[in-house]
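One structure is given below, encoded as structure tokens.
Of the protein chains in this complex, all but one are displayed in their positions.
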Amino acid sequence: MKVILISHTPDAERLVAAAARLCYAEAPPEDFLAALTDEEIREFLGHLLRVEHFSPFEHASFTFAVSNVSRALTHELVRHRIASYSQRSQRHLNESGFASVTPPSIAENPEASRVFADALETLEQGYAELLRLGVPREDARFLLPNACVSRILVTMNARSLHNFFALRCCARAQWEIRELARQMLALAREAAPGLFLLAGPPCETHGVCHEGKFSCGRLGEV
Amino acid sequence: MKVILISHTPDAERLVAAAARLCYAEAPPEDFLAALTDEEIREFLGHLLRVEHFSPFEHASFTFAVSNVSRALTHELVRHRIASYSQRSQRHLNESGFASVTPPSIAENPEASRVFADALETLEQGYAELLRLGVPREDARFLLPNACVSRILVTMNARSLHNFFALRCCARAQWEIRELARQMLALAREAAPGLFLLAGPPCETHGVCHEGKFSCGRLGEV
Amino acid sequence: MKVILISHTPDAERLVAAAARLCYAEAPPEDFLAALTDEEIREFLGHLLRVEHFSPFEHASFTFAVSNVSRALTHELVRHRIASYSQRSQRHLNESGFASVTPPSIAENPEASRVFADALETLEQGYAELLRLGVPREDARFLLPNACVSRILVTMNARSLHNFFALRCCARAQWEIRELARQMLALAREAAPGLFLLAGPPCETHGVCHEGKFSCGRLGEV
Partner (left out) sequence: MKVILISHTPDAERLVAAAARLCYAEAPPEDFLAALTDEEIREFLGHLLRVEHFSPFEHASFTFAVSNVSRALTHELVRHRIASYSQRSQRHLNESGFASVTPPSIAENPEASRVFADALETLEQGYAELLRLGVPREDARFLLPNACVSRILVTMNARSLHNFFALRCCARAQWEIRELARQMLALAREAAPGLFLLAGPPCETHGVCHEGKFSCGRLGEV
């Protein structure tokens, strides 16, 4: 998995703070943008996160280039609807010699690894043969497995990212998308720390669990 | 592919017409609901479709149960974001002995059919063997191909459906999702004809083509 | 204020339960629709609400005809974006002799009531005079006050309604939209009790408060 933050709203923390201020202040927003000190911004954002006033966070957007992830992951990912996606097309591109994601539970098990590798090799040969037989790419891809890697550009605003992190950084999320969420959070936090000081699963941000009483084993008193 | 319209807004045409009337009429909406004749409704809806005033169409929703479609299709389908989905989970269910969708270009080619069937059989055995070796379902599914059938419940409002039909009934859409769109349109039209009198690809509804000058071969003068 | 539930998904509880089942069950959804007993449905929905698995609730939609509410309210209401609206147009309709909403804090204060009534009368005369002078309706309406009544058709799915109730049934919400939310919740609960057993402000549903430690005065131990 490779995750790059390729673009984001410049000076995102200042913009979100100015947006929140606008609702309750006399001065025009262009004034806030200049007037707020970094410390005021950080403190104000912390307050917004604690009281869950997320709407101003929508003004800041983050674009991630994600590659070497499975189609299993992307099918889950695109279910997040307040987001924008551009994905590598299996319909139009030649996937001969495709790379695959191997789940750790398989990688750690020599016999499972062999079964997995053999099946993938058969698939790959089958895919290539279908193309040779004149089957269009959009139909030959019916043989491609969930393990087949994909590439996707994802843009979410900071509010939608908070929702994504709450759901997908959870220990009960599937391991691959959890790793994606972990990397995205690290990158977003580096670019705009104030927007993501408090972010992640509800057990970490609010000490509560919706998945059934900390069924992952984490203690409730975090 | 099996497509059933399992639920929809009752008396949907009347509701949409009443919503549109509300914006420009003196009487309250509960009065329109009773007062409009079927003919007035049909005529009014025809006008709204022609001038593309789609917002009142959002008040009517349609829920389809779709089964025996490939995961290739569902990955495309869920990219439509103004919609609601509930999909069979490959992560949690045992897919041993899964059924598959065979593209016509493969079915019609005996040699390709053999290649396809052989590869799927290898996959199926590989999947079952991974489970026997203790690999969790959510990881064994990395072997499952795009051809593997899925089941999904889809709810869209009539405006979102119009967008879906415009894009997916087009001759340039992939054949499987085009067939889904065709069946959904037939079912929606049967349930609420006035809402879908004019629906489908832009060449049919407006005599224009966005895909590049009727590149499918259809004549421009439809 | 007058709120009527003029349409909703038929047998909405059964549909939502079937949608949730679909994800984890072997049988096709059309079978669930018939097979689930009312008690199973109610119990299952209660579970979904407790663990906050809201996505299947999106399949059920509710349409409300709302009248005799102020434009102050509708401007707040339409900020809820996962919803569909058709509103009476001040731009195109003649609002001469418009009715108004009087806030309780004004109605209970005789002097304030007089000030309010006098100002509204001046406005009404001004509006009528502008029309007589040939000013178009869309411009004369610049005199119309927030108090001026409006009419709006609102459709939300059950998930969006849950969000609406959580925010707008809160004691800190503005009184008029809170009253609207209260009536909408009562109507939705009557039509589909299982979908809204647990609904309303977070203090009632989860014993927590995001508005700042039960600043409304309610005790935290609800």
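Per-chain numbering from 1; labels A, B and C assigned in written order.
FYI, a contact is a pair of C-beta atoms (placed from the backbone, for glycine too) under 8 Å apart; a residue touches a chain by one contact, two chains touch by 3 or more.
Everything quoted here is computed from the prediction, not taken from an experiment.
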Have a look at C:10, C:126 or C:193 and name the one touching the chain we're not showing.
-> C:126
From the listed residues C:3, C:66, C:101 or C:154, report the one that touches the chain absent from this view.
-> C:101
Name, in rising order, the residues on chain A that touch the hidden chain in the full complex.
-> 2, 4, 6-7, 9-11, 15, 18-20, 22-24, 26, 28-30, 33, 55-56, 58-59, 61, 63, 65, 67, 84-89, 92-93, 151-153, 155, 157
Contact residues on chain B toward the hidden chain run 51-52, 206, 208, 210-212
Residues of chain C in contact with the chain that isn't shown?
-> 70-72, 74-75, 78-79, 81-82, 85, 90-91, 100-106, 109, 111-112, 115-116, 118-120, 122-123, 125-127, 129-130, 133-136, 138-139, 141-147, 174
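Everything that follows uses one rule, which is that only the chains that are shown with their structure count from here on.
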Which number of steps is the smallest that gets you from chain B over to chain C via touching chains?
-> 1
Whole-Å distance, chain A centre to chain C centre, using C-alpha means?
-> 32
So which bits of chain A are touching at least two other chains?
-> none
